[in-house]
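Yeah, one chain of the complex is gone here, protein chain that is, but the others are all in their spots.
And then chain A:
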Amino acid sequence: MPGAIHAEGLVKTFGDVRALDGVDLDVPEGTVLGLLGPNGAGKTTAVRCLTTLLTPDSGKATVAGIDVLKHPNEVRRSIGLSGQFAAVDEYLTGRENLQMVGQLYQMRAKAAKARAAELLERFGLADAADRPAKTYSGGMRRRLDLAAALIVSPPVMFMDEPTTGLDPRNRQSLWDVIQELVAGGTTLLLTTQYLEEADKLAHDICVVDHGRVIARGTSDQLKAQTGGERVEVVVHERDHMATARQVLAGFGKGETTVEEHTRKLTVPVTGGAKLLAEVIRELDARGIEIDDIGLRRPTLDDVFISLTGHVAEETGPTAGTEGADEATTSAPSAKEAGK
């Protein structure tokens, strides 16, 4: 049985550019699919085809079981779309924006009003509800845009780069909303350039590049394709690098790579945290002071590079500080682990 979002062989060309080059997707009901890829990979085009904004050149798609090409207006009743740019009228207040969208979803005026008040409260916009949206911060506008997409609690949601350009706090609060939404049974297709975001929110991930899906699977499956875990050490003194390398060679399952200028050594390992503790003890015993040490599993960044041969055009939003899949510990806690 096809999922809540299902597409087969979607092709869309703009002049010479094949923005979509035969994309197949399936998102089971109540799950999140992360469409991951750099700028220009075709993510937005895919969303636009599935939300009836664009007609694909060929291929077929259903959303909530309804044929997108044959019954676009029926599809529109069942979806919410939150685009890359907060699509709100900046001269209307937050409340007016939501009421308008509610009425255009064919809600009665009274119901739209009640629902708008409820969502403004939920999204922390109650205080700003009667101010024009142009006085809102970027994060507030994005929340208003998302609230507009949710006004009829559609069973299927599309979010095109929902957190692009947001600061970490606003990003986190949007993630919370998305997780709550999915917990409530909504099916979600999410596009992102942020590997961390896909990792955190999506059940399944499709990596797209040049209009094609080049890999799909769960985040763990994709990482497993790329390779195993490794230990990364940053030593304090440049003079200690040679000794550290000897230590690591004793634990490693492969070639140790050395980055001179950052004083970073990396070696593939098996054995997880237990092995990490041994490495720390050994380094400590040899009197090597370390700035940073960690056990690192491949990130989606690594997956992306190994699949496409190039880096995603923008790196993770809060690279380093919030890396969800990195078990990297900072030096002080590493020392604790070593005790």
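One rule holds for everything that comes next: a contact is a pair of C-beta atoms (placed from the backbone, for glycine too) under 8 Å apart; a residue touches a chain by one contact, two chains touch by 3 or more; residues count from 1.
In the analysis below, contacts and distances are computed from a predicted model.
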Request  = Leaving aside the chains on screen, match the unshown one to its UniProt name from "Transport permease protein", "Protein NifT", "Dihydroorotate dehydrogenase" or "RNA polymerase sigma factor".
outcome  = "Transport permease protein"
Query = Which one, A:E29, A:E96 or A:D284, makes contact with the chain that was left out?
reply = A:E96
Request  = Based on the whole complex, identify which of A:A4, A:M107, A:V213 or A:V267 touches the chain you can't see.
outcome  = A:M107
Remark   = The one of A:G185, A:G228 or A:G254 in touch with the missing chain is A:G185
Key: Missing-partner contacts on chain A, residue numbers   = 48, 51-55, 73-74, 76-77, 79, 81, 83-92, 96, 100-108, 111-112, 115, 118-119, 121-122, 132, 148, 150, 152-153, 155, 177, 180-181, 183-186
